[in-house]
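Heads up, one of the protein chains got dropped from this complex, but the rest are sitting where they should.
== subunit A ==
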Amino acid sequence: MSELIDLWPDFELETVRSPKTILKEQAELLSQKTNNILKGEIGFVSAYDETTVGFSITSPYLNNYKYQLFHIKYNPATLYPVTIDGSIICEDETIFKERIKEILRDQHTIKVINSLYSQSLEETENV
């Protein structure tokens, strides 16, 4: 048998965090920050060279009401750039995390969280 010819270079394998993983972590943190009343939820679809991930805030105490906060799109082979809500383009992970931080800290997001949290605790619900 002839020897295998290795045309590959020597390279180090690295594990990188995908944009979806970063959003999953934020979803998990929302539960902790709201005493497990609200949940961050990730929904995703992959088609051809595009992965779409939606980030929603849901409340099991409001019949699983779901509010989609934003969505992102990226090529699963390259991960970056990531497009947020079809208009904000993030060239790398650092910029992506900065933009997500801005969205999560936005007054509108806080207002949605407070509104859903308060309604979840209303005595008229689910009694």
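Note that in this section contacts are C-beta pairs under 8 Å (C-beta built on N, C-alpha and C of every residue); 3 or more make two chains touch, one makes a residue touch a chain; residues count from 1.
To be clear about the criterion, contacts and distances are computed from a predicted model.
Q: Between "Endonuclease/exonuclease/phosphatase family protein", "Ring-1,2-phenylacetyl-CoA epoxidase subunit PaaA", "Dihydroorotase" or "Ferredoxin", choose the name on the UniProt record of the chain that's been left out.
A: "Endonuclease/exonuclease/phosphatase family protein"
Q: Which one, A:64, A:94 or A:115, makes contact with the chain that was left out?
A: Only one of A:64, A:94 or A:115 touches the chain omitted from view, namely A:64.
Q: Touching the absent chain: which residues on subunit A qualify?
A: Considering the whole complex, subunit A reaches the absent chain at 31-32, 35-37, 39, 60-61, 63-64, 120-123, 125-127.
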